[in-house]
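Note that this complex is displayed minus one protein chain, with the remaining chains in position.
Presenting chain A:
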Amino acid sequence: MGTKNQRSSHSNFFFLCLCFSLLVSSPSLAFQSDELLVDDEEFGLEGGRSPDLDLDLTTSTRSSPPPPPQATTRTQATRKKSSDPDSDSKVQFSLDHAFGDSDFSPAGTFTARLKTGSHGGQTLTKLRFSRNAFTETEKGLFKKLLEADDFYRIRVPSNVLSPPGRDYIISAVKARCIPREGLDEHFVIHMDGVNILAVNYGSTGSCQYPRQFKFPAKWYFNSHTVLKNSEVAPRTQAFTEEILGGENGEGEGIKPPERSFWAKYWMYLIPLGLIVMNAITQAMNMPEEQAAGQSASQPQQPMAATQRGQSTVVRRR
């Protein structure tokens, strides 16, 4: 499936590509099933339906090895294999591009399978993209864009069945973001049934600022396309049993009025305690002091002795 898009002279890449296409086109190598074709569609359907899995289809020979999600989908596919035999058809829509303010001209074609679900909902699956290589004039235009740090714009129809739909979906990127080794581009196509909402178009990685002015080493595209559907919000959990526990838990944190007696009146209790303690100690000292007072009338020597004794007592306390 990858071979038809880009003709590469590198034989090792050709080999890799062959491996890759083999891997994709015969998904159930593990089990010798005679329902190969159906399985294949199922796989696509799965990819299109599950919101978290992006159907990532790289059309370039330089693409990375087969992404792991495919493996997972395949296993899921076997599970859902014989659920609904949906009708499907092939659909094609074009990608147009424009250099700066120029008019749009064709730049490539997206092909996908249109799935009609059991309840009438239509979804796109198995998106493939064939990118036309730049012609010489286009190369010139693109070089001009790079020099001027201008925008390279693309557009797709908003409805894949009746293009262009209500309006074209336009997306743009500063041309200087694209060149790397080759020309790296990344599409995220946001779909809703057969409608395209938006295309996130840009370079595959980061685009440094200030943008550097450099020409690509090789004038061919590395295109990565991702099809995205809307995520579904999880239902708000309504827990009935937890409510009691939850309320108690949060009560600690946020209900200041429900404080204990100690928490409420500690500022009065502590001084009160101190006063009481003070009073007690004073009351304890009182007899001794009285005794000391009484002894004051007695001769000096014994008094000093008693006082010294008392002071040691106090100090020891």
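Note that a contact is a pair of C-beta atoms (placed from the backbone, for glycine too) under 8 Å apart; a residue touches a chain by one contact, two chains touch by 3 or more; residues count from 1.
The definition used in the following text is that contacts and distances are computed from a predicted model.
Student: Among "ER membrane protein complex subunit 1", "LIM zinc-binding domain-containing protein", "Dynein intermediate chain 3, ciliary-like" or "Translation initiation factor eIF2B subunit delta", find the name that the UniProt record gives to the complex chain excluded from display.
Tutor: Cross-referencing UniProt, the chain left out corresponds to "ER membrane protein complex subunit 1".
Student: For the chain that's not shown, point to the residue among A:L114, A:L127, A:C177 or A:L227 touching it.
Tutor: Considering the complete complex, A:C177 is the one touching the chain left out.
Student: For the chain left off this view, which of A:L127, A:I169, A:L183 or A:L227 is in contact with it?
Tutor: A:I169
Student: Under the stated touch rule, tell me which residues of chain A contact the chain that is not displayed.
Tutor: 101, 149, 151, 153, 158, 165-174, 177, 186, 188, 190, 192-193, 195-198, 200-211, 228, 230-239, 242-243, 246-247, 249-250, 253-257, 267, 270-271, 274-275, 278, 304, 307-308, 311
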